[in-house]
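Take a look at the structure below.
One protein chain is absent from this view; the other protein chains keep their places.
== subunit A ==
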Amino acid sequence: MSRNKDWIRLEGIGKSFKVATRTAGLKEAAKALFVRKHTVVEALKDISFSIGEGEIVGYIGPNGAGKSTTIKIMSGILVPDGGSCSVMGYTPWKDRTDYVRHIGVVFGQRSQLWWDVPVLDSFELLRDIYKIPDAKYKQNVAMLTDMLDLEKILQMPVRQLSLGQRMRCEIAASLLHSPKLLFLDEPTIGLDAVSKLAVRNFIKTLNKEQGVTVILTTHDMSDIEALASRLLMIGKGALLYDGSLEELRGRFGTGRTVTVDYRGDSGPIDIQGATLMDWTQERAVYSFDTEQIVLADIVSRLSEKVEIVDIAVTSKDLDEMIVELYEEHQI
């Protein structure tokens, strides 16, 4: 899929902000009117990565880690203090107006639609802002209407839409000008299950059929699991992880939990290499590491004493892995 591996390339990007510090109290507030104390916060330190054309990349990190600063630099809003960035051959902050024609940006928390008028009116204004040729505009609206199921809501004013409907319109609005790169900042925040799935399916189809490259920030790990083949993790302004989801699984994923339903009379059974978590009349729960003991051993040891009815094995979910990764880097 990826035709050009360095389609997006960031090298040594750094950015720091001056933040005014103020302590509580009226006296301090009055003082702050005249003298401001500043502390310099390093939002990004030496960030480098490349993204190939046609990838879907999940960009994650705890709040305040520098996610949105990176997105803002890549979308041409902010100018970094140092380092270089090239996207499709453009330097985002230098060739802003030429560059932004080729990108779409969805800020999940903020609307780009005009609140009091029908969605279609917003689309038409965007057509004029982006100078989209008529034929292409019509074709895109028809395609997006079909894919996102907008037929019934295009004539409704935005203020009457539900959050899920609005988000579908927001995404459509950011794709009217056929961008090759799409930034999605928390696109599923606050959505119900149905809308969430609809949005995810759409993003997947868009990527597969149109080859649109997608950079996605989210706190919802199921978004990442459903969409992203690659994960970038940032914490305290530094890039902490860059790799596939499978690799991450491999790294943390040796822990398993096995739940066994049994019939028979027995007290708790200790098995070397596994930890007994819970033992009741009908159910036993062990946690174990696949590098220490294999499942078959646990099962055979148990079946010596009781009759096994059902077995369920679960691996650590992505959320837990991420938390562990955060802990590892002390963020």
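Heads up, the rule we're going with is that a contact is a pair of C-beta atoms (placed from the backbone, for glycine too) under 8 Å apart; a residue touches a chain by one contact, two chains touch by 3 or more; residues count from 1.
To be clear about the criterion, contacts and distances are computed from a predicted model.
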Chain not present in the shown complex, as UniProt names it (candidates "Predicted Zn-dependent protease or its inactivated homolog", "Glycine cleavage system H protein", "L-glutamine synthetase" or "ABC-2 family transporter protein"): "ABC-2 family transporter protein"
Hidden partner chain, touching residue among A:F107, A:F252 or A:Y326: A:F107
Chain not shown: contacting residue from A:F49, A:Y130 or A:F252: A:Y130
Per the touch definition above, residue among A:W93, A:F252 or A:W279 touching the missing chain: A:W93
Touching residues on subunit A - with respect to the absent chain: 17-18, 69, 72, 75-79, 93, 96-98, 100-101, 103, 105, 107, 110, 112, 114-117, 121-122, 124-125, 128-131, 157
